[in-house]
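Input: one structure, supplied below.
Here's a slice of the assembly, chains where they normally sit.
Order as written gives the chain letters A and B; numbering starts at 1 within each chain.
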Amino acid sequence: MHLIPLQPPSESQARSGGDVTLHPSAVVAAGALILAEADSRVAIAAGACIGMGAVLHAVGGEIVVAAGANLGAGVLIVGTGRIGSNACIGAATTILNPAVGDGEMVPPGSLITGSTPARA
Amino acid sequence: MAVRGLAAPPTPWSKELATPQIDPSTYVHASSDIIGDVRIGKNVHIAPGVSIRADEGSPFFIGDNSNVQDAVVIHGLEKGRVAGDDKSLYSVWIGNNVSITHMALIHGPAYVGDDCFIGFRSTVFNARLGKGCVVMMHVLIQDVEIPDGKYIAAGSIITTQQQADRLPDALSIDLQFASHIIGINDALRA
């Protein structure tokens, strides 16, 4: 079976779509996907690090990743909300409508929906 | 968008690697990546997105009628070898009639005996898996030798020999489940 490429190859292995603002000093690893729906936006502040394969999908408002925040590999952030400055989100964590405080540490592999953290 | 650095830099020594030896009866999908001294037997199926890289540890052996499903990774540490059934040393030995299912990772030094089934996303690293074992999904097998015909339940983490010695035997119901999953990929073979 012939495999059809779904997208044209691009120099960067990260992809973004919609209203996405990335500070020049923020870094995004390979395979990340940052998508803002028509009525929504994503803003990534200075010095933020977005790990390999992370997915940020803004729906119904804005996702803000504040200055110096760190998202590990495979993190999935959906909805609308804020990741506080210098916060650390461990790898493979899933967060719906984030409300992560400044400097807060979220363990890897967490599932956070609403404000109730649950360990997988 | 600022993207800095590559996740996987190209290996500078790739050009000096041996060429894989693949039997003409074996099917290798065009999107799969097989490099280095990899010896693949008859009627093997290598599905899309598979990565078999004998660029550090080598050689690798994959026996007749084995099945390597989508997005499997086979790689080896530079050091550490296992004895294959031919008594030679290999980084990775995979016997005959073995099924390595979607997203599994076989990382040498590793020996996987004939007729084994490795479930979705399971990892075998620095380990010896006897013949006819059924490894279910999301399993980690590391630093152990598992006797023939054992069953390793989904989600197990088997990293001590004491655990390995206490595993239950595989039952016919486990083998039926394994063949059901294998059947899922057989259509691609045609």
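Quick notes on this one:
By definition in this document, a contact is a pair of C-beta atoms (placed from the backbone, for glycine too) under 8 Å apart; a residue touches a chain by one contact, two chains touch by 3 or more.
What you see is a predicted model, and the numbers here were worked out from it, not measured in a lab.
Expressed with the labels used for the displayed chains, the entire complex holds A x2, B x1.
The rule is simple: only the chains that are shown with their structure count from here on.
Each chain gets one centre point, the mean of its Cα atoms, and the points for chain A and chain B are 33 Å apart.
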